[in-house]
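In this view, the complex is presented without one of its protein chains, the others remaining in place.
Chain nomenclature is as follows: A, B and C, assigned in order of appearance, with residue numbering initiated at 1 for each chain independently.
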């Protein structure tokens, strides 16, 4: 299959440190969200609000990984939609099972 | 035909169709026995008719697969077959072994057959679908080994394509998993556990590789679509097949004594088994829509598309219907299983063999395609058989649902035989549909004898 | 530009993915084999049960009946027949075949000796004591 490489690949920005700092920032956010989930778990708090907020955190983390780690941010909306839809459907079904 | 040695496929195809006819006749006998219990008793008891019915199915499909392989491997490898002579010898050995086995079933009481054929040395007989006497089983192994040897030697000296690689993987898997038919532990649970390694890993595993390869080959030929495109989709589809199908074996382990966690593994993976079949259907239609040529053999195109649709319905949808453990708890071992089995085997394997026969047979007989007249008759046979099979499946499904209700779910469950009497009407209707199927098959065979104007290949 | 989709990658994923799931299947099989002794009633595999199983096979009982739901669907489930009917009924039934009632499904006469009948019943008793996760749903099988 014929394939060309984007000129953006050699974009001078890529050579710059700040790019990596950006993924580092995402990483930091993910770690903080993980700690938050852990803290909620240690509180042994029960209830719908807790359950929903933990799921919401998972959703955010999933989006961050999909968009910035997997690199779907600038890919066709279809793929982002699939991943987001996946989180919505699975998370939604889980929520339904817990709320029932 | 591009290579002289492809001609060895012809006797294989003819034998396949002849045995197919036999299978259907015995199917009709069994269908009759379902409603008129003492029909042909004691000449042909039900269990004998069933052995013949199912064993003929397996044997004719194997003949079909072998014929298909002998036809497509030289063309894919772009070289003559390693040994056409060996192919002919194995043909006659296999045919003789098959015929002797069927005659044995029909003429000798099964227990005597077991004694005569050395079942005391190594007890392998008397398990569903693996009823063959020991010498036949050994014969199958030898035939398949010589066949695979022949095919691999051919491939080694020629071009290696994805299609032939997948086909050979499927055939090797077929041989390897058949070896479990020799393992028959006293422990019934283990016996059943590994019995499925033959049965399930064949039909929901390696046979699907063979199916995919044959279908991909025919699609390339009749549509002229780029090989590269077809082959990478072939890989994707069979990947899906194996990742769902292998662990999907678990849907047979719910109630035979295996641990309860199989209900989760089996349900989850087998619930996804329709996906590869769905992809196969989409793929087949896509390829035909994107065709770059109008192949004169439209009957073959019809069979190819039919394989996609019917395998999706039979194996995919009808399989899914009762594959989840909570559902299967009630439907396990009812007519629903029979309904699924009929449409899946017809839709996936019978039809793919008929597809390659439809495509290859005219070429083997020296023309690109049959005359228009012959093709019209063949298409009629396609619709007759396919529609008849849909109705067989629907009637068996109705019988199965009612049976499940009366015998399993109801708070006052009826006995097995009382239930059978209550659903007899559906068995009658199934038998009628079966007769239509036979008419379709006879029409199919007739189409081979219809002359008319044809183009040279 | 188009998304790349190469045959070699598709092949690698096929090989790797299939191997992975096959290994997983083997691992589950290994675990199943470890767990089976607690479930499969194999402590009761006496010589007579083993002989009974052989009789079951060499007379092709599975050609009409189901056993734990597997087999032909022409005649009743026998995995729990021991619990449904008891030993004496089973023996008397086998001896009394075929019924010869016109139009009814017929079971052949196998001419078993009394010892053979005992062995068959032992096999069916052993089968009925396998832990099948409570299948069948009721005694009718």
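Criterion: contacts are C-beta pairs under 8 Å (C-beta built on N, C-alpha and C of every residue); 3 or more make two chains touch, one makes a residue touch a chain.
The definition used in the following text is that contacts and distances are computed from a predicted model.
With the options "Branched-chain amino acid ABC transporter permease", "NADH-quinone oxidoreductase subunit J", "Cytochrome-c oxidase" or "ATP-binding cassette domain-containing protein" in hand, the undepicted chain maps to the protein name "Cytochrome-c oxidase" (source: UniProt).
Seen in the complete assembly, the chain not on display touches A, B, C. When the whole complex is considered, the residue among B:48, B:189, B:236 or B:433 that touches the unshown chain is B:236.
Panel shows chain B; residues 232, 235-236, 239-240, 243-244, 259-261, 264-265, 267-269, 271-272, 275 of it touch the chain omitted from the view.
Of the residues in chain C, those that touch the hidden partner chain are 1-6, 9-10, 13, 16-17, 20, 23-24, 27, 31, 35, 38.
For chain A, the residues in touch with the chain missing from this view are 5-6, 8-11, 13-16, 18-20, 22-24, 26-27, 30-31, 34-35, 37-38, 40-42, 44, 46, 50-51, 54-55, 57-58, 61-62, 65-76, 79, 82-83, 86-87, 89-91, 93-94, 96-98, 100.
What we mean here is this: only the chains that are shown with their structure count from here on.
Separating the CA-averaged centres of chain B and chain C is a span of 23 Å.
Our note on geometry: chain A versus chain C, Cα centroid distance of 48 Å, whole angstroms.
Each of residues 5-6 in chain C touches at least two other chains. Listed for chain B are residues 228, each touching two or more other chains. On the chain B side of its complex with chain C, the touching residues are 30, 33-34, 36-38, 41-42, 45-48, 50-51, 110-111, 114-115, 119, 123, 125-128, 131, 162, 184, 186-190, 192-193, 228, 231-232, 235-236, 238-239, 242-243, 246-247, 249-250, 252-260, 262-263, 265, 329-330, 332-335, 337-338, 407-409, 413-417, 420. Chain C meets chain B in the complex at residues 5-7, 10-11, 13-14, 17-18, 20-22, 24-25, 28-29, 31-33, 35-36, 39-42, 45, 49-50, 53-54, 56-64, 66-77, 98, 100-106, 108, 110, 126-127, 130-133, 135-141.
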